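Sharing a structure, written as structure tokens. Questions coming.
Omission of a single protein chain aside, the complex is shown with its protein chains in their original locations.
Every chain is named by a letter (A and B) in the order it is written, and numbering of its residues begins at 1.
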Amino acid sequence: MSTTTDVAPYTVVIGLEVHVQLLTQSKLFCACRNRFGDPPNTNVCPVCLGMPGVLPVMNRQAFELALRAAVALNCKIARFTKWDRKNYYYPDLPKNYQISQYDLPFSSDGYLEIPVEGGTKRVGIIRVHLEEDAGKLLHGEGGKRSQVDLNRAGTPLLEIVTRPDMNSPAEARTFLEELRLLLRYLEVSDCNMQEGSLRCDANINLHVHHNGEIIATPIVEVKNMNSFRAVERAMAYEMERQYEEWKRTGARLGEVPKETRGWDENRNITVSQRRKEEASDYRYFPEPDLVPVTVTEEELERVRESIGELPAQRRLRFISGYALPEYDARVIVEQGKKFADYFERVARGLEHAKNASNWMLQDVLRTLNERGWTIEEFPIAAEKLCDLIRRVERREVNTHAAREVFAEMLEGGGDPGEIIERKGLAMVSDEDALRQVVAAVLDKNPKVIEDFKKKKGKKRAQVAGFVRGLVMRETRGKADASLVEKLVNEMIVERAGVGFDS
Amino acid sequence: MTASEIVHLTARQLRSLFEEGRLSAEEIVSAYLERIRAYDRHVGAFLLVDEEGALQQARTLDERKARGEPLGPLAAVPVAIKDVLCTQGMRTTCASRILHNFVPPYDATVIRKLREADAVLIGKTNMDEFAMGSSTENSGFQITRNPWDLDRAPGGSSGGSAAAVAACFSPMALGSDTGGSIRQPAALCGVVGLKPTYGRVSRYGLVAFASSLDQVGPFAWDVPDTALLLQVIAGHDPMDSTSVEIEVPDYLATLDQPVGGLRIGVVREWLADGVDEQVAKAVEQAIDVYRALGAKIQDITLPHSKYGIPAYYIVAPAEASSNLARYDGVHYGYRAADYDDMVDMYCRTRAEGFGAEVKRRVMLGTYALSAGYYEAYYLKALKVRRVIREDFDRAFEQVDIVLGPTSPTPAFRLGERIDDPISMYLSDVYTVTANLAGIAGISIPCGFTADGLPVGLQLLAPPFEEERLLRAARMYERETNWHTRRPDLERVVAQFEAKQSASAG
Partner (left out) sequence: MALTKEEVEKVALLARLRLSPDELELMTTQLNKIVEYVEQLREVDTTDVEPLAHPLPVTNVFRRDEVRPSLPREEALRNAPDHDDEFFLVPPVLE
């Protein structure tokens, strides 16, 4: 439950309608390229221009990707599915009907589990169906005429409709993050909200707890949310707005027509959109130009097998199989399939997978963020990184020196063993030699022992730390840190004649 | 050979005379163009005659022949094209003002196949606007007159194609049949017209009227030419999901083999109420011909066929209302000159661009699909459609061919039915059921009325049994000579002009 519901006398109820474009080469019904960002009206042909006489033919890969997504969302897959025409006039819709699915969508009744505080929560999926995207309408300067670009027209699109199972803005956002992760894992969609390959509308209302009664307020549809953050903020805004409105009007669900509001990113508010004068009547009917599709149990089995491990399962396996803390498992998996694959290649050659996780989440991730790389662009092969960390595990090199090797590998490539050797970074763990270094440092800094005696408790540990730093500097960072710690502690106590906690 | 002799030949004869070097493609094409120039101002079969393109194509064929290159099965044969089929670079209007200037950037699959067969595309023929009508009077551009009697309609919607063949403007033509639009004008113009099984011929590039009913099909003077043209256009097309992957037999190879033990089912109710007496008589005589050939004749009943027209006038307009939504003045075609905003632009463009019948059907279809009426009309009509299909399934368990008249009347007078939509709709009463059921049908000439108007005999066969249909039709044709009669255009025009000047005086 969200914190809001603890303080406010209502529960917020959110359902999402998500559209994602599928990662096919060509469009849903024609062989034009399915690609974002090309010059306007260059990926068009008679079919996606809706010219007289043209006919659609379904892209097999689009249907396969749709199946993969629906299976991963735990949906029931219809054995028989068909397409319907949704009729409405709009200049970005060349045929003035959209080929979509109405009464027999190819899948329904699924769910997605999302991580929430203290566990997971199931968000129900009402249906997933496959349809075609519309083109784009641009409003040119001066407002004299609008421009129509049909490159996007006919792009395969999945519509995913959830149950109203989310009870906080944060849950709505988490759902979207989890969905994006899943669909990217499946290579179904790149789910890029900026480029519009993932779009989201929300239905939201409140269940107000009032005088022992639970009152449902009117459902509002919120559009124009262009990022996950926008979804979260729009929901947070709308929740409070609806509560204020309810206090003012007392309006209940069903008493007023459904309102559509748009999220205004600049003003951080939702704004009521003008209601259409004409009630929509889409006049759905079976698309006569496409034949129905039947799915057999064997095909479904093949899809299930092709899916492999999903992010949620992988997180669990990382926790149980690699003994990773939950946080590490979550963050690694969230970075995407390729990142997690890389992690596994590193972890498999190590004593402790946690060491791989530390390096991945600190050094590797920091580098990727700084340089704007994906893991595929990361220049150090997993095997090389594994080699380096293994040398740390075997105490051939300490972490400090390993970072130097890492930096060298990042810039110039090369082999960890060779770099360690060339730069003389092998760990110094000869106890006698180190003892001499510590003695020399203490001789050179007699004040240290005086300080140690004067101070108490934690302050004494600080003094020891200072000495360790000097010793490390003396050994150019190559000394075995734990051995240094042991020797420094022993020798300080010896010289000062007092212990750490006296 | 004179031009007049050339235009009275069949496509097969033209093809072999060309092959044998006795006629050049240019001679053939010129003869037809001359005939069109002489008479089409009276008949009005063509919306566009591609003189230059056709002659150019003819010369190319002559050169290729001279070089000894292989030539296609329709080499040097002119084919007239209903203006509902997209022809790359050649205006395609569907006889609608809303597409008055539309030049497709692509060829319909059947057009591509014609080009590959070396046919000469001679021009685009008139039709009822978007194929909606049974008289070709709903054309947005012109009237087409029946070459047998210029006062009368050629039928429709493929009236221009039927008239073009009947007037010997072209030995063959392509049409489209949604509720009878090939068979009915074929009957009224005294030529052969075949509607293939739904899925036999690609619809890609056929401008859609009612997608689940439309099929492209051939017109010709006789059954062998019809078979020849069907052979060229039939077959699976990956661009049309509803075209079926079933092998196309060699129709001409078996055409002259009679169907052994042919069982013919006569639809009794089609020869009872509402059919013209002379039409009924001609059909009965045709039945006698089959009987004499040893066919087993039995009466059958299609109890739900009377619901064909009402079911059709829900299903077809419903699909049409959606298919025709794209004519909105945005991507091609006509756009109104004055409008207030986007919605107004749509409404005025469509109001000005569409004719009355198209508007009527778009309205009817929109209504039938709209909230609250979908189940009562559209869904009900689809259920009746299945019942009609099942009538045929039962009939074909007993017989090989179903027989009846093509049209209840011979060619009717221009203007006679135009103000009464339902009377016009009933012109298709015997043909629509084949479209609803998706089966194959043919109309062949089977006689003339006392006024010299042709009568058509309709034969129907189960899905993908075009071979059987053609053979059965050919059995009859060999015994009769109706298909060899041609209208005497010179006389018909003279009579018409005399009558015109008499009424004017």
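Note that in this section a contact is a pair of C-beta atoms (placed from the backbone, for glycine too) under 8 Å apart; a residue touches a chain by one contact, two chains touch by 3 or more.
Computed from a predicted model, the values in this text were never measured in an experiment.
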Exercise. Which residue among B:G123, B:P185 or B:G199 touches the omitted chain?
Worked result: B:G199
Seminar exercise, completed: Considering the complete complex, of B:G72, B:P258, B:P421 or B:G452, the missing chain is touched by B:P421
Exercise. Per the definition of touch given earlier, which of B:L150, B:L302 or B:A437 contacts the omitted chain?
Worked result: B:A437
Exercise. Among B:E5, B:E52, B:D341 or B:E397, which residue is in contact with the omitted chain in the full complex?
Worked result: B:D341
Exercise. What residues on subunit B make contact with the chain left out of this view?
Worked result: 101-103, 105, 198-199, 212-213, 238, 241-242, 244, 304, 307, 310-311, 313-314, 321, 325, 328-335, 339, 341-348, 350-351, 354, 359-360, 362-364, 366-367, 370, 377, 379-387, 389, 421-422, 436-438, 463
Seminar exercise, completed: Contacts from subunit A to the absent chain lie at residues 24-26, 31-33, 39-46, 49, 57-63, 82, 89, 91, 137-139, 143-150, 262, 273, 278, 281, 283, 285-286, 288, 290-294
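As a convention for this text, only the chains that are shown with their structure count from here on.
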Exercise. When the centre of a chain is set as the mean of its C-alpha atoms, what distance in Å lies between subunit A and subunit B?
Worked result: 59
Exercise. In their complex, what parts of subunit A are in touch with subunit B?
Worked result: 46, 49-58, 85, 87, 89, 91, 94-97, 148, 281, 283-285, 288-291
Seminar exercise, completed: subunit A partner, complex, touching residues on subunit B are 85-86, 92, 94, 99, 102, 104-106, 108, 203-208, 210-212, 238-242, 318-319, 321-322, 325-326, 328, 330-332, 342-343, 346, 366, 369-371, 374, 378
